[in-house]
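Heads up, one of the protein chains got dropped from this complex, but the rest are sitting where they should.
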């Protein structure tokens, strides 16, 4: 009897081909966050039962750009950086499950396949996109500094259409980089049934968060955010009613698995 | 109680954001196939129990380049072709399950995210790659014809490394375009457990094939194939011992689901 | 004394590194054209003296999508098709020089560097873009046919913004595929002076056209065209006032140089 190896597909004799190695996965990067309020009913639309709206500030949304370098425990990806660097933009809301508040990523775009693979495992609904955010640099010839007056832009496109763009002007040090993405994540992992029209073959609600986190000084500032429509996206169903704030922060993170909250056989809704 | 819509993630109130719409999915495209023999032990390595080697010609491998246009039943993707065109290269072997012969895709690279999403559903272990194959054209100024003497090249790269390249010179009409990819597909669909080190949370062996298929005249010819090594790929663990043949064929295909052969609870090995 | 080799940069001992080999260059491809009228004053804006508006239908504009396979006289690029296939979208107007009518490409986007290099030589003002057009295929499962009722879409994006999209529904065979791009091309080739604020160091008005051309049956049909704004593009300064027609045609072309019409020392305006 043969047992193929590998954390993810494709599995092989050695496991070396796997799109992603087993966790832990480590990340170093910069986060640009804009938080705003939208109609809570639009947030509720994105919460499958039994998830419900967060009680406090239920219409709060965070859109986050992240410029990452990442690696597995071998750290070998760092020396072949086409395999370690990626960018992403994602939209987070909050929800309640069994009386606890969770963060939940409802939309996300990345620019590498290994990031899609990790997202599948973690329940992030990743698509490919083109994501850009201004980088700080020690020399200001063509870069802002992470300091008062530093101006950062961020854009997102997919399917050859621009979906979002933000501008953040830093004002001051901040005790936080926002609150919407600050809880453990409650995500679904779903496999539609293989037969035409069949219900989901697998559906699981999982919880996860960083197993290690280090954050630099957070900065807040004035933020502008524009969302655009697209035939394949629904970002503009979460329109900006009021900007809460804009934030910039450099972080180091480790992710090393989560735990199952409920599965299809527990009645998890698709 | 709220029920989100959408065949795949992300699910929303309308389902419009889903990375892929529900099947049926239709395809029009050109296939360039090179079939060869490798050491059957290397094929066996890629077959998780209870799959076993095909009895007849167990070391036969097909590497197939495909240049596709595809759409869902709405056909709307055809008018926004960034959403309908994609290229892929994939490696197919054969195996036996419960006395039946199946084809099985062991490696595959595509160049669009919707193709990754469809592959997840169908059990194709898709990664991103850069795939190119010579196109025939009615005017031969810079194109071969699908006719004796027509020469076609095909290349595959991933992670900024070239993985495979083939040259096919058409010789004559052929009754088939090869035999390795000619059976129903037996694929695994797997979700690793969310807890660190946990076994698979979901594993299913599924069978699927075209619900509709139309093929043009197949052509056979002389084929060359070179496979290159890479730290993240194992194509070169299936070295070419003997070329069986090279083929070119234009096809139209519809895929509309499959059926489950076994699940984790039936003892499907990871 | 050493003489480096190579048609274009970089020049080396062998010339092999040159971004493009010497002409002749051959092309096989499909052209989707939409012709329309805009305000002639907007066309005139794009014609440096001594070029003037065409007398007949001076506001006529063609926007053309082309899906190309191309090669040099060695034809070696055809077997490494990442070096031979590219797509482009370009905007053509007409002008008059010394009493002759010329076509002139005022904007163009391509998706490969060798196409940029060839454009530099030929005076096409090429930028990078993302260009897509629906492909016909013998099997209609996910493709139109070049026949009455065939519907083709075409899109253009650059800088992560969509710039143009067209839909063409074929109606009938047509004696032509439009008239705007039907003349020899009159293009400028310009090198700005290297010193800050200096005038052009080189400016030449050249004429060129196909040295060989073969075209299939042209088809005309109903066309829709939408142009979008962008901070770095001016397509929308040529708004559609009236659609003239839409066309589809497969062609084979050879380009093998042109001739100089005037140079800076002849008083060519920048």
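Odds and ends about this structure:
For clarity, chains are labelled A, B and C in written order, and residue numbers in each chain start from 1.
Criterion: a contact is a pair of C-beta atoms (placed from the backbone, for glycine too) under 8 Å apart; a residue touches a chain by one contact, two chains touch by 3 or more.
If you're wondering where the values come from, they're calculated on a predicted model, not measured in any experiment.
Of the listed positions C:47, C:142, C:177 or C:218, the one in contact with the omitted chain in the full complex is C:47.
Listed residues C:121, C:141, C:183 or C:249: the one in touch with the omitted chain is C:121. Although one chain is not shown, part of subunit A still touches it, namely residues 26-29, 68-71, 75, 78-82, 84-85, 130, 132-135, 137-144, 151-155, 165, 167, 212, 214, 216, 250-254. Mapped onto subunit B, the footprint of the missing chain covers residues 130, 132, 155, 157, 160-162.
The chain not shown here touches subunit C at positions 1-4, 7-14, 16-17, 19, 22-24, 44-49, 76, 80, 82-83, 106-108, 112-113, 116, 120-122, 125, 127-128, 159-160, 188-198, 201-202, 204, 206, 208, 231-234, 237, 256-260, 263, 269-270.
Here is the rule we use: only the chains that are shown with their structure count from here on.
Between the two copies, subunit A and subunit C, the C-alpha superposition involves a rotation of 180 degrees in steps of 5. Comparing the contact residues of subunit B and subunit C by number shows a mostly shared set, over half of all numbers used being common to the two copies. Remark: the per-chain Cα centre closest to the mean position of all protein Cα atoms belongs to B.
Chain centres here are Cα averages; for subunit A and subunit B they lie 29 Å apart.
Subunit A and subunit C have Cα centroids separated by 41 Å.
For this pair, subunit B with subunit C, the centres built from the Cα atoms lie 35 Å apart.
Residues of subunit B found to touch two or more other chains are 80, 82.
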